[in-house]
Structure formats: structure tokens, C-alpha cells
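Heads up, one of the protein chains got dropped from this complex, but the rest are sitting where they should.
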Amino acid sequence: MATETLTMAKALTLGLAAAMQADEKVILMGEDIGPLGGVFRVTEGLQQQFGAHRVLDTPLAESGIVGTAIGLAMRGYRPVVEIQFDGFIFPAFDQITTQLAKLTARHEGALQLPVVIRVPYGGHIGAVEHHQESPEAYFAHTAGLRLVSPATPHDAYWMIQQAIASTDPVMFFEPKSRYWPKGEVDLGSPGIELHASRVVRAGTDVTVVGHGAMVSMLLDAAEVAAEEGTSIEVVDLRSLSPIDYVPLLDSVRRTGRLVVAQEAPGSVSIGSEIAATVTEKAFYSLEAPVLRVSGYDTPFPPAKLEGAYLPDVDRILHAADRALAY
Amino acid sequence: MATETLTMAKALTLGLAAAMQADEKVILMGEDIGPLGGVFRVTEGLQQQFGAHRVLDTPLAESGIVGTAIGLAMRGYRPVVEIQFDGFIFPAFDQITTQLAKLTARHEGALQLPVVIRVPYGGHIGAVEHHQESPEAYFAHTAGLRLVSPATPHDAYWMIQQAIASTDPVMFFEPKSRYWPKGEVDLGSPGIELHASRVVRAGTDVTVVGHGAMVSMLLDAAEVAAEEGTSIEVVDLRSLSPIDYVPLLDSVRRTGRLVVAQEAPGSVSIGSEIAATVTEKAFYSLEAPVLRVSGYDTPFPPAKLEGAYLPDVDRILHAADRALAY
Amino acid sequence: MSYTPETLQLLAPDGTRVASDATEAYLPYVDALTEQQLREFYRTMSVIRRFDIEAGNLQRQGQLALWIPSLGQEAAQVGSGFAARAHDHIFPAYREHAVGHIRGLDVVQIIKMLRGLTHGGWNPAETGNFHLYTLVIGSQTLHATGYAMGLRFDGLVGTGDPEKDTAVLVYFGDGATSQGDVNEAFVFAQSYQTPQVFFLQNNHWAISVPVRVQSRTPLFHRPRGFGIPSVQIDGNDVLMSYAATAASLDAARAGEGPQFIEALTYRMGAHTTSDDPTKYRDDDELHYWQERDPISRFEAYLRGLGESEAFFTEVHDEAEQFASEARARTLALEPPAAESMFAHVYSQPHPTMDAQRQALADYEASFEGGA
Partner (left out) sequence: MSYTPETLQLLAPDGTRVASDATEAYLPYVDALTEQQLREFYRTMSVIRRFDIEAGNLQRQGQLALWIPSLGQEAAQVGSGFAARAHDHIFPAYREHAVGHIRGLDVVQIIKMLRGLTHGGWNPAETGNFHLYTLVIGSQTLHATGYAMGLRFDGLVGTGDPEKDTAVLVYFGDGATSQGDVNEAFVFAQSYQTPQVFFLQNNHWAISVPVRVQSRTPLFHRPRGFGIPSVQIDGNDVLMSYAATAASLDAARAGEGPQFIEALTYRMGAHTTSDDPTKYRDDDELHYWQERDPISRFEAYLRGLGESEAFFTEVHDEAEQFASEARARTLALEPPAAESMFAHVYSQPHPTMDAQRQALADYEASFEGGA
């Protein structure tokens, strides 16, 4: 099948449509996902295509949306929930962590809960409070959930379909600043499984790892570093829970140095976990401590300060330099 | 003033009473905290003593309790909220993380939010689902909150008063398996500030750190290890956010080895953060990676399995041995 | 917050039938009940009460972590439980032992949960569509509503075919009405016009908190503000509980949207075995409700209908038998293997689970090696 050049938003639309086509039990639920097509237009046209019973504009209540999605999954549906913005997922936190995440265990496997929760997340879009957060750590600490985040249109197209096919709940984090840049999508094959991480640029001096919107920034940083004579290997995490440590540890064993980059605050985060685990598993290979580049441990600041708050190419390079200085 | 021998539950009752006596703006809110005195009897007698307007049996709605506590704090009150059990805090998650934690920043300092949220937490009590969890990582990842957890009746008595005196929101984690053992309480002086950690047993071979109910277990482990010829230094974290790293780094620089113990699942947890930070700050001192002993990354299992799920003396010693084997 | 002029009732506390204009519409449901069914009502209430007492004893003897008594609420549960059809789905809170029993749930499953062996662990497909208990107050109301949305999307509402039309029956308590989730369930249910009956057991207490703290207004007024029709019934009257639930389920299945029943009843025992009700409530209230006991009331009614002494003796013996079997089976229960905690966190293979299962096994093996 052909390769197409698509934005991530469009790739997601097509991925959702493909999943809905393949299985009539797949339904979409959320706020403003019907005629409006979602505030990011990811569900654009899908209500027209599949009808109002498969693309539901729900009442404005996140706990209600996730709670009823659980009930629908019990009934055999595969609900795909859209949370409008990262910062609005918290009213649903109890239903996600205490019900959705635990119900399969509570049923001792007699019940599967194939619910996908799509969360547009992250900064770089200059938006007001609650619209630029990166809440993935909360869910990565929660057993029973799977977490993934695509960095490219290709991955977005395939990973959303793989997530919907999963018989476990999947939190699907969409890096909203990457909705619009275009990329090649191979419509024929995903090429990689949902929970695998991937080396997206080979290098020898230092490894940097990140997910979502961070990946393109890491690649930019690697480019700049290369001009300055430093060879950075870039790993796209892709899956945040479980984390596929194989390529990462491989890489660290070669470079001896690791920088983890994320938009979320650093404390008690995925970055902390990667640092702790990689140090444990590759202790004798590390020439430097695993360094983290992240949002500060503050609320996401007003938009005009996001440039200072969020990791950028310079901060990534600065951390790589620090790692190399050990 | 005298020293008394008290249970932690009773020390908390007295600490709450002292705070209420000292400041009439201190009020208690929660489910069943009035005539019943709370399911753990921590507020026993306080409604009789201070009246129904200062000890409120609220409607059964955690978001409502925290949300109205915020409003009361805006009005100049100092609400102390009791969440009945760890697993029931999640309906209030949005109000805690998105409102309580952020409102001072949102007001650019014009508003202080002296709200304390008491959370009986942790296992070892053989109770049913949702009654044995350790959710502190979720809050430690959230900027704007302070988190503390006493390990002894003395600390409980003083830390609850210090928490209430704080002009920032404090999550106060009470290790429920430690409610009943008695300990000495110096009613004259706290001896240490709210956010300080403390070496509670000196040692030279390996450092172990934990909080809440874990501390007495770490001390037990150190005792056993001593008999076997290994000298363990034990650090009581006391404050989970911010973490006071000074005594810990000091200790690790001497022992070269660190084990972090906690009841919570290990992934993306306080243990991960300590491992990452200590490794970064004491890289050249570490003879072994920081090892974690924790609950597994599963939901808290049925009570009959808690013995296998929760860290115990043997698992702590096993980790210490592993650290020493590097 | 007790009986009001609006409280629907068919059996007075002394076991005599009462009639009113308001209950007229419900008579066909009651009239259609066979003697056998009436006996079944009595039998189930009696068996479950006896079992309930036994389970409380087991807890006191250290065999259970906790027991949650349903004492006093048997009529509300048995009437409503029998009103559901086999293919209806039932979402309980955590006190609906009688309903579970009616649906075919082995009560030892409840024992296992409260002994600390499982978190529920039964398969609703094998227990008459009786779903798991939910301990987090109110959460199940949204699951029920979602399930009912699914029934509607599946076209199983208002077809007129009794084999097809299906409804959901969801239980919750007076304390639960304060939770956001329960009110959101009302919102979704009315918005999607779900085939669903909300069954509120107002047992007057949420642990130590009296219902007036949750609401100064009769709780059956609440759903009306959401556009959900409601009735308040005498929940200690098994006939009324049956008839109101049957009628509401019929309406729901017929496509008339969600329905709501507030059953006034009373938690005659402690909240759980961990609770001490003497701390917060007085004997007068208990006596008031003891005089309105659901079982003795129904016994009087059956006796009035001419039921034989032999029947009551038989039920008594059956109840004893049931309880002692439950006890014996409880004592024979084995703890689960430690590695079972990794088994169903995910439905598909998961590297963290594999690694931690292995770590636990290695750790345990290290002792055997060392010994």
C-alpha cells in the first residue's frame, strides 16, 4: 500500500476511521467531537461517516465519560474517549485509576476493558492554563494501564489502531504541538509493535531519550551537536508503560551516558523512573549519572513563559555536555 | 513539659486539639469524624470538645469536601480534611491537584491556602480493597503541595501542628498500621522542623531510607543486620515533598550504598525520584546502584497476599545484601 | 426522613395489605405472583438473614477481614432482585447479598472477598449478570449507565419483544447520593434515555452520618430535577419493592428512559463489623424499625394467607443448613498463591509483570536455597 504525507492530526483521523471500519464495536466519546470534529479536529468528519451513535458528543463531565465508557466496554464496546485537554483529565482520575485500571484484576481476568483514552498533551502552543500540561507520570505510576505516545504521523496512524485493538485500557497521549507538522505515513504496515521503543538516530557519545513532542526536539539537538562534533543517539520511547528498556540499555551500554528529556515536571516522573532503572540495570556502563531535562517543578506557567519552562534544544545540549563532562 | 507514652492515633488527637485550641480558625472536615470520632478514632471527642461547627461531618463526597475546604480557606479558615482511607482520595484528585495545589500561584501569592489533608495510608492491616494503598507519589509529582508522613507518635503530635501552621497546603500521610503502637512523645518541643529528614540509626555499611510505617521496619532490619555483622544506617524521610536530601547524601557519601523502601508500587514513585536524585548528586560516592524495595507494580492485592506484596524485613535485608554485593 | 404521605406501601408493618390510589397501578404485578413465588420471597429473606448472621460470627471468630451486614434490608433487596428478568443486568454496591443469591451468585464468593482472598473475582456472565461489588461509593452507577447505553445502542430497548428488551438495575445508598459520580450518572442516563432503574436503598445512615446531612429534602425528589421519574416506597415491604421495581424495569425496557426508586429501609446492624453504631445512634430508632421488620411483616402476611407452620419450620431448617454449609466452606478456603497477584493486572503479556513474578519467585527460591 502507498505512503502518504500527512499531519499527525489527519493520521489520527484516518487511524480512527480504519479502526471503526474494522470493528463496529469501536465508538468515540467526548466533548465536541461530533459536528465540531473536536477542538483539534482529530474526529473531523467521523460523525458524518459513522453516525451519531458511534461518535458521541457527551455531556460535559469527564468522570461520567470514562465511567460510562467502562460500562460500554463491559457491554462489549471498544470506547475511544477524547479528553479535550491534558489539564481536564483529573475529574476522571478516580474512574481511571480506581476502576478502569483495576477492573480486569478485580474480575480475575473474566473481564477485559478495551478502553482507549486519548489525551492531547504538552506545551508549545501558547495556550492558557490547563491546556499545556503533561500528566503522564500519574498514569505511569498506576498499574493496570498501558501508556503510549506517538512522535510521528506514521506512529500516530498505527499506534491508535494498535491501542484500540488492545484488550487492556490504553492511555494514548497525543503531543498536540505535533498535530500539524507533516510526515510520511506508510499505510501498509506499522513496522513496529505498540510497546516497543526505537532508536531514531544512531550516535556514539551520549544517548538521549524522550517521547512525543520531545523526539523531534531531540533530533534537532542531535543535528546541532553533530555539527559541533558530538554524536548523539536518540531513542523514541513510544511506550511509557510498559517501558521497553532493551534498545535504551543497549544504547547506554555503548555510549555510557544518558539524558532523559520530557515536558513534564521532573520530580517523581517518568524521567525519574528511567534514571533509576537504567542506573540499576547498567550501573557499570554509566560514565555519568543519568541527567534529566524537564519542565520545572512548578505549575505550567503562563504561556509567555513556556519557552523558559519547557526543555528546548539548548537545554538538551547543555545536559548532554554536562553528561560528557563527567 | 512532660513526656507521655502515647499511640500515634492518640498523639494525633492531642495534636489536633492543641491546634484547635491555639487557633479558632482551625476546623476539621470529613466523613464520620464527628460522633464516631473517625473510623480510626483520631478525632475522638473533638466534636464534643469544640462543637459541631468546628468538627464537621460532611456529606459523602470527597471532591465536595476538598472543594469547600478551599473556599473555607479563602475565607480565612484553616480546614483539616480527613480522607477516610487512602483509596478514597481520588474523587478529590482534581480539586487537590488542579485547584488546591495551584491557587496560590494563580493568585501570584495574594492568597494562601492553609489546608491540611489527612490521609490514613498503607497496608499491614489486612483490610479489603482500597483500604491499604499508598498514593503519595501522585501528590509528590504535583507542584504546590507539601507532603509529610510521621513515623512515630512524637512526630505525629508535632507534625500535625506544624502542618496546620503551614500557610501552604499539606498532604499529611498517616501510616495506619502505626496508629496503635505506643511511643514517647515529648510534649515540650518538636525537636525538628516539619520538612527535615533524620538519621534514626547510625551505620556504616549501607544506608536505607523510608517513611511512615517503613521506618520501624527498617529499624528492625538494621537490628537483624547488626546481629549478622552488617551496619545499616536508617534515615526517616519524614517529608516527602520537599525531600530533605542533606542527611541522606551525607549518609550515602559515607556508606556508598542506598536502599529505598516504600509500600507504594515502585514505578514512577518517590523511590524512583530518590534513586535518580541521589545518583545525580552523589554519583562518585556510589559503590552500587540505588536499589528499591517496594510494593509490586500491581493493584494492592487481596489482604491475604499483602505479606508477599509489601516490603518486609527480609526483603529489605535482601536488598541491602544485593547493594553490598556490588 | 422517614415514611411520608408519598411513600408507597402494600403491606402494613403488621402484615395486612393496604391499598391506596397511588399503589393501584402496581396491583397487577402483585396479583400475578404465585404462592410459590411468595414463598420464595420469604425463603430468600430468611436464608440470607441467617447467612448474614453466620458471616458476622465468622468475622468475629477471625475468619473474615470484614463483614457487611444486610440485616433489615432484606425486603428491599429480595423484592427488587426477584423483579429483574434473567437477562437484565444488575450492578450492586456492596451490601446486596440477597440480590446476588437470587441471581445465582454463590455467597461464598462474597465471603472470599471479605476474607481477603479476592477483590470480587466472580464472572458476571456466570452469576446471572450480577456484577462485582464496588467499594468506592457511587462508582458503579456510571458503569451501570454505560452498560445501559450499550443496551440501547444494541437495539435491545422498546422492541416489545420480552426476550430482547433488557434493562439495568443499579443499587446505591443514601450516602452515595452526594457523590458527583452518582449525579453524573443521572445526567448521562437522562441524556441517553437509558433502560435503567436506579434503586436507592435509603437505610438512613452512611456509617455514622444520618441521611439528613446528605439531604434535607426527600431523596426521591432529586432525580426528578434531572428529568428522571421517581417513587418512594416502603423498602421493608417486599411486595412493594417487587412491584415498584418490576414496573420501573418494564418502563425502562419499553424505552421510557431511566427510572428511580427510593426504598426507605434501615440498616439494623452495624455498618460493617468494624463499626460501633452505639457511638452515634440511639435505641429508639432501632426499635422503630424493628417494629417494621421486613421478614416478620411478611411472615404475618403469609400466615394471614394461611401458610402452614410446616413451611416456616422448613425454611428455618433450610436457613440453618445454608448457614452451616457456608461456614464449613469458609473454613475450607485456601489462600491464593502469591504469584496470582500478577496474573490479571493486564489481559495480555506484560514485561513488568513477568519480571516481577520472576523476581518474587527468585527471592522465594533464595530462602529455600539458603535453608
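So that you can tell them apart, the chains are marked A, B and C in the order they are listed, and the count of residues begins at 1 in each.
In this section, a contact is a pair of C-beta atoms (placed from the backbone, for glycine too) under 8 Å apart; a residue touches a chain by one contact, two chains touch by 3 or more.
Quick caveat, the model's predicted, so the values are computed rather than measured.
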Contact with the hidden chain (one of B:Asp94, B:Glu133, B:Asp155 or B:Glu233): B:Asp94
Which of B:Gly144, B:Pro247 or B:Pro265 contacts the chain that the document leaves out: B:Gly144
Contact set of chain C toward the excluded chain (per top definition): 177-181, 183-184, 187, 190-191, 193, 213-217, 221-227
Missing-partner contacts on chain B, residue numbers: 27, 53, 58-59, 61, 63-64, 66-77, 91, 94-95, 98-99, 102-112, 143-144, 146, 166-168, 195, 242, 244
Absent chain, residues of chain A that touch it: 31-32, 34-37, 39, 57-61, 63-64, 87-88, 90-91, 126-130, 267, 296-299, 301-305, 308-309, 314-315, 318
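Keep this in mind: only the chains that are shown with their structure count from here on.
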Distance-maximising chain from chain B - centres being C-alpha averages: C
Chain B and chain C, separation of their C-alpha mean positions in angstrom: 36
Centre distance in Å when chain A and chain B are each reduced to the mean of their C-alpha atoms: 31
Mean-CA-position distance for chain C and chain A (Å): 41
Numbers and ranges of chain C residues touching at least 2 other chains: 118-119, 136, 180-181, 345, 352
Multi-partner residues of chain B (each touching 2 or more other chains): 63, 87, 90-91, 129-130, 267, 297-299
